[in-house]
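Shown below is the structure under consideration.
Of the protein chains in this complex, all but one are displayed in their positions.
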Amino acid sequence: MKKFKRIAIANRGEVAVRIIRACEEMGIETVLLHSDADINTRAYRIATKTICIGSAETTKSYLNIPANIEGALASGAEAIHPGFGFLSENADFADACDKAGIIFIGPSAKTIRELGDKVHCRELAKKAGLPLVPGYEGENQEVSHMLKEAENIGLPVIVKAAAGGGGRGMKLVSSMKEARELIESAQREALSSFGSSKVFIEKYLDHAKHIEFQIFGDSTGQVIHYFDRECSVQRRHQKIIEEATSPSLTDELRRQMGEAAVAIAQLGKYKGAGTVEFLLQDGKFYLLEVNTRLQVEHPVTEMVMGVDLVKAQILTAQGEFVFNSHQLRIPHGHSIECRIYAENPYLGGVPSTGKLGKVEWPEGPGRRYECGFDEGDEITPYYDSMIAKVIVWDESRSRAIQKMVYVLKDSVIFGVQTNIPYLIKILNHSEFVNGTMTTRFVETYFKDPIVLPELSEVEKRLVEKALQQSRGGLVGISPWQSFWRGI
Amino acid sequence: MKKFKRIAIANRGEVAVRIIRACEEMGIETVLLHSDADINTRAYRIATKTICIGSAETTKSYLNIPANIEGALASGAEAIHPGFGFLSENADFADACDKAGIIFIGPSAKTIRELGDKVHCRELAKKAGLPLVPGYEGENQEVSHMLKEAENIGLPVIVKAAAGGGGRGMKLVSSMKEARELIESAQREALSSFGSSKVFIEKYLDHAKHIEFQIFGDSTGQVIHYFDRECSVQRRHQKIIEEATSPSLTDELRRQMGEAAVAIAQLGKYKGAGTVEFLLQDGKFYLLEVNTRLQVEHPVTEMVMGVDLVKAQILTAQGEFVFNSHQLRIPHGHSIECRIYAENPYLGGVPSTGKLGKVEWPEGPGRRYECGFDEGDEITPYYDSMIAKVIVWDESRSRAIQKMVYVLKDSVIFGVQTNIPYLIKILNHSEFVNGTMTTRFVETYFKDPIVLPELSEVEKRLVEKALQQSRGGLVGISPWQSFWRGI
Amino acid sequence: MEIKIRHNGIDHKATVQVVKETLWVHYKGRTFAVEARASSRKSRKAGAGVSSDKVFAPMPGKVIKIFVNLGQEIEKGQAILVMEAMKMEYTLKAELSGKIAQIECCIEDQVVLGKMLVKIEPTAGSTAKSAG
Partner (left out) sequence: MEIKIRHNGIDHKATVQVVKETLWVHYKGRTFAVEARASSRKSRKAGAGVSSDKVFAPMPGKVIKIFVNLGQEIEKGQAILVMEAMKMEYTLKAELSGKIAQIECCIEDQVVLGKMLVKIEPTAGSTAKSAG
């Protein structure tokens, strides 16, 4: 057992802020290992120390193992928190940390290899008797071979990065005509995002729900779960809205799936925070994958379970986290998270970059904002476009939805377009309200960009007044001679 | 059962904001009934409608029953939420609402009279077999008579407003020499704060803890409790730091006190949110009083119990709140609240008024800020000096304390002095850390104003640089020729 | 900045700010942006992206694949090129049928927002849909 004095953070944006806040409260200093493009971010401002480890390109900085290790060593950090994405599920990075005498905050390299690599994970799952989605996970990555495999499994199939997660490099193939282009594209994205072009193919369940269990292994090797989340609202296989607990599980299903999640985690000797993802269709569940890291959507679990997963990760790495066996683990109320993307919802979600103007997240009970940027910061095109997460908690799901809609409307983000109007439409959709949405919900109902509403009379008058004031009272120029700014 | 479209708020500051936020999320419009001194406050800015009901003096506005009723009627509100303080425990106000056809969000006027008036409450408690602190609650308010009663009970005694709460008009009498002046002073404060000079006298328990239970009566007449809070950290009988749950109760004591709290609330046919306050000394508890309203410290209960008491109040007033008997009520983790007062901690807490500069409450998981004012707002001398509340939640008490200290240090409030340095000293005191503090904790260890620390070299250099920049680079004037600003 | 107007006897409040020549407005739960530059007459209609006969870059990013050649006949809806930004790929498609008249980018080009990438000469009879 060893208390950390200083932890390095091999990440950026809101998750870096999340980790720094936990460290601050625990009296631990932080070192942000950042790229040169991330000087104007909240994490940079609040970290105890900052070390620039490379240029904007992720392969030069956030994916660069030697640079991260060097930075951590130079700063005197005793441990590294990898956050999510980037190197968080990279076993080689965990090994490199070991070798350098730095504690990697996460499961062991061996566990990451066994559970995090989807191929090994599927083998382990078979041993544990967990149901799997039919698929191809072979070494032969020739596109022509992959095409044959896809045909064998039967369309629709999904192509996904073997080393990936979070929807990156995932493609849905519905017809053989487009199969070649999609497989190639998935391989390219896998390479640029995860450093390996390896992909595999899986039967696509076309009316399934995405249900996942938060698992945790304490310092003594005990593994438990902190109940479930539902993340069926996905666009291009990337989660947009997550909630805890799922509105779709019966007590019996919840029990079975929770037991399955713990079983596979135990087989992998899991330590720290992880997630076992399932697809649920027609009352049957299938193992999707295991994410051997903190999840983007971990806050909804924290809200309903009354836990702090990041602190638990750090305490586990210190060797002093042990479950209290007397404590009942029961979810309280309902929590929803919306991911705020800097993108133009009126153009189908193309990224929107630029300098942030005013950013206001209105305070209130049961509201939590995880944000990596403040007014004056620049949203650059180099990284994921998720700039913040809005999390709400309330006593019931319907109240949580109502609260989320209100909070999103009341939040102010100037300088970049965001998906907030899109999120509000989703939250108000009857399928979401009834909790019956599947992973195809978004592509079914929200395939097209949403329509930019015309300005009302009042809105036009507000614009006129604002422009007059900002021009120091210069009048006579109707803004309607200028044009809408689409991005 | 009737859904409200519009609720009037007969209050100000952070509690008005709290109520408006709850209404917004429920889709209910709000009408702020405010004094003319409260134009520059957050509640004024975010309410759907605002109606000025009188001048700054509380008797002309916030304590003026006809003005509040008129304002509510004029605005078309169907219900009034009284918040806490002001008219919240005034049975005449509840009656006036009834008469005007407006729903008073709180218990019935009859319940307020029976439980809220301390004299009636003690009678009811005797019926219910609840242990009481010895005291005098008679009608004879002649100071000479009160002096005799005080002598009979035996010093030390406490003098408190019959209609009051929250420490207002409470005085501790330790010697007969000062008794007359203190009784008179208590009567004056009672008159100015609650409109009645009636006070009563009670034996002072000199090493007691203040423990209270949050009770709630639903629309069907069922009464339950949402566990306990400890509020032993009091200065001049005003709470400063509160927490849920109390670190001082055994399971058995908690059960007994909870049952006693529910018993007296049931006798009073309690509807909505209320608090039963006890003193606990040497393992024995005594009923202190019942507060027939929302409590300032209600957020700590909300954090550990997973409830929203304000929404529950509104739903109860709508006649649609019914407890779910299947739901387990178990506290999760620990929550602490610090009241932020605009006062000078280096001068024993004299009020500090003025225009607010920068106000920054740093975001993070398990942090909640209830604040009534923003940058540019004026803190006026007319009202209570509590300008905000900082609430934290964490998995354990020790972690919650650590988090609170960090959060208080990281918060920025410019323009008025606050009690933050004082709070930090209290939070770090071993009695508080061990949870052994009594209601005399503050007067024992924090009687004297805290000492204003000398500026360090670095701080002096920061001041020099800041002054140079703010004067547009004008140099050569050492700020050490100017003087410390005490207030 | 907070502004207030009176319209038909009712007050309306909004939060507004000019950020880099764009006016941002938050009013009644909706945020929208308009060009603040008075002299701007240049049309940057809703959206860059594919607007009538030109394919614009809908975001800053990298061109990673071009499917068409100069002079090639294309169908409405046909993929023109692929851009990458923020680690995601976006396929830009033709909004009308015609012939590729101009290609203004190369593979691996970093392009700025709104750059015209490809121009299409419409087939007679194929009308450009208004991009509103």
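We call the chains A, B and C, going by the order they appear; numbering starts again at 1 in every chain.
In this section, a residue touches a chain if its C-beta (ideal position, glycine included) is under 8 Å from a C-beta of that chain, and two chains touch if they have at least 3 such contacts.
The model shown is predicted, which means the values in this text are computed figures rather than measured ones.
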In the complete complex, the chain left out here touches which of the visible ones? B
Contact partner of the left-out chain, one of B:40, B:55, B:141 or B:192: B:192
Of the residues B:75, B:214, B:402 or B:417, I need the one that contacts the missing chain. B:417
If the hidden chain were put back, which residues of chain B would touch it? 58, 168, 185, 188-189, 192-193, 236, 344, 346-348, 350-358, 360, 381-385, 409-410, 412-415, 417-418, 420-421, 452-453, 455, 457-459, 461-463, 465-467, 469-471, 474, 477, 479, 481-487
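What we mean here is this: only the chains that are shown with their structure count from here on.
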For chain B paired with chain C, centre-to-centre distance based on mean C-alpha positions, whole Å: 54
Round to the nearest whole Å and give the separation of the Cα centres of chain A and chain B. 40
Provide the C-alpha centroid distance between chain A and chain C, rounded to the nearest whole angstrom. 28
